[in-house]
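Got a structure for you, written out below as structure tokens; questions coming shortly.
Only one protein chain is missing; all other protein chains are in place.
After this line comes subunit A, so read on.
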Amino acid sequence: AASAQFQLAVPVAVVFAAGSVPRDLPRPLPFSDVQETEISVNSLRSSAVSRCQAVYRSATAREEAALDAAAAREADAALRLLQDTSLGSLTVYVVPETSSLLPQGISVYVGKHRSALVRAGGGLAALHARLQQLTQLMSFTSGSIAAALSDRVPDSQLGRDARRHLKSSLGYEITFSLLNPDPKSHAVDWDIEDAVNRYVQPILDKLSLVANFSVDSQILYYAVLGVTPRFDKETSSFLLSAHSLPHVINPVEARLGSSAASLYPVLNFLLYVPERSHSPLYIQDKDGTPVSTNAFHSPRWGGIMVYNVEAPASPQASLPLHVDVDMVRVMEVFLAQLRLLFGLSREELPPEFLLESPGNEGLADWELDRLLWAHTVENIATVSTTLTSLAQLLDKIGNIVIKDDVASEVYQAVASAQSAMAELATGHLHSAFQASKKAVTSSERAFFDPSLLHLLYFPDDQKFAIYIPLFLPMAVPILLSLAKIVREARQRKKEPTKMD
């Protein structure tokens, strides 16, 4: 079993604005520093080391001007043009303690790109601690690396999050479905194409570095949920309790047509408009309170949102009611679910952190970086497991024939994986990710080549079992005659000497 030692290098630039330089710096600015920390992944076969390559310098005049802005958001936008925006890098600006750039009570502001603003104070040790926190937030944590290596880590030691997120794949297919179980009462119209172009496409464009995405949509009529909701007299609404949610998905899945889709993993986003007789329908969480988003999602599958239509004003209103779906509300939930499926959630932050919302872009640059770090490590781990098991297969079946193209794929996979590891160690995330993607493609192609079926190659004992009954009876007279020939030849050789 191959052991992999990952060296993940994060290039960080720490820029001190005037008046924020801590007094206890070891050397005068500018200087660079490398900090290595071991990331524990609890695996005998893998280890990871994180190298934080920090360059400390003071701010240039233009950066000072940008930091003079009124609010953190504008500063962030202005600074973006002045910083190194290559994938995987971070820039941290330290502002004086008294600066009004950060609101009260906030010590760290993380922007939409790859920079953060930190309030000075507490000396060098506090600064190092903040840097540590920021690297963990914006690049990777030991948990995310362990999750990426989950194939090689024993099951019992993985956290709860480890297997929830989508596995790294070369492409994903996203399907938006509108479920209308009651077309007689509701004629539902959704402008999905426009919504996809305006809200979904930007986030997919940003993620296009990670994988190929394809989007489709459909409308299903008379598709019901598998569970009957309960009627609640107090709120005169229907409720779906949290423990009945797992049973909702399966009856619908059969009708979603995912068997016609591509071979990539499919993410389904369903919008359910309840029947007139079951409106309004709310989803209850475990405490019994209705969920504000009225939606739930299933890891590695997709999400479902319930869209309630208001009752008609007068009972004599003509059915079917025309419903125009508010796509903004719907897309807010669907895109949040998409982010959660990929593992980009915004929980568990210390209270003094402020994160800028990425708005219509859907994804902050550093969130993309997080995804890329995790996927690169996962890809390299997958390549090494695949190639190891291919080698084991070849050891076991000695006479398997490896075609030339399979061999060249294997060589390419090895070369790409090695270059990916090297790029990771130097901090070039983009090229590391591309190399890891190439490595995974090659190794999968080599491993799943249809010619490697062990059934096609006969083990030696089967060959003996077939040929021995055929040739042994035939060989008996031949061998006996051969023995006779040899004896006669020897006798003849002896006779001439005797005659003399």
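Following the convention adopted for this analysis, a contact is a pair of C-beta atoms (placed from the backbone, for glycine too) under 8 Å apart; a residue touches a chain by one contact, two chains touch by 3 or more; residues count from 1.
By our rule, contacts and distances are computed from a predicted model.
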UniProt name of the unshown chain, from "SERTA domain-containing protein 1 isoform X2", "Acyl carrier protein", "AP complex mu/sigma subunit domain-containing protein" or "GPI-anchor transamidase"?
"GPI-anchor transamidase"
Which of these touches the unseen chain: A:S40, A:T60, A:T98 or A:S208?
A:S208
Contact residue for the chain not shown (choose from A:T235, A:Q392 or A:Q491):
A:Q392
Of the residues listed, A:A242, A:V323, A:I402 or A:A422, which one is in contact with the missing chain?
A:A242
Which of A:Q337, A:T376, A:S416 or A:S436 touches the chain that is not shown?
A:Q337
It is residues of subunit A that touch the chain not shown, namely 150-151, 155, 163, 167, 198-199, 201-202, 205, 208, 226, 242, 245-247, 249-251, 253-254, 258-263, 283, 285, 291-293, 295-301, 303, 305, 328, 331-333, 335-337, 339-340, 345-346, 357-360, 362, 385-386, 389, 392-393, 396, 447-456, 477-478, 481-482, 484-485
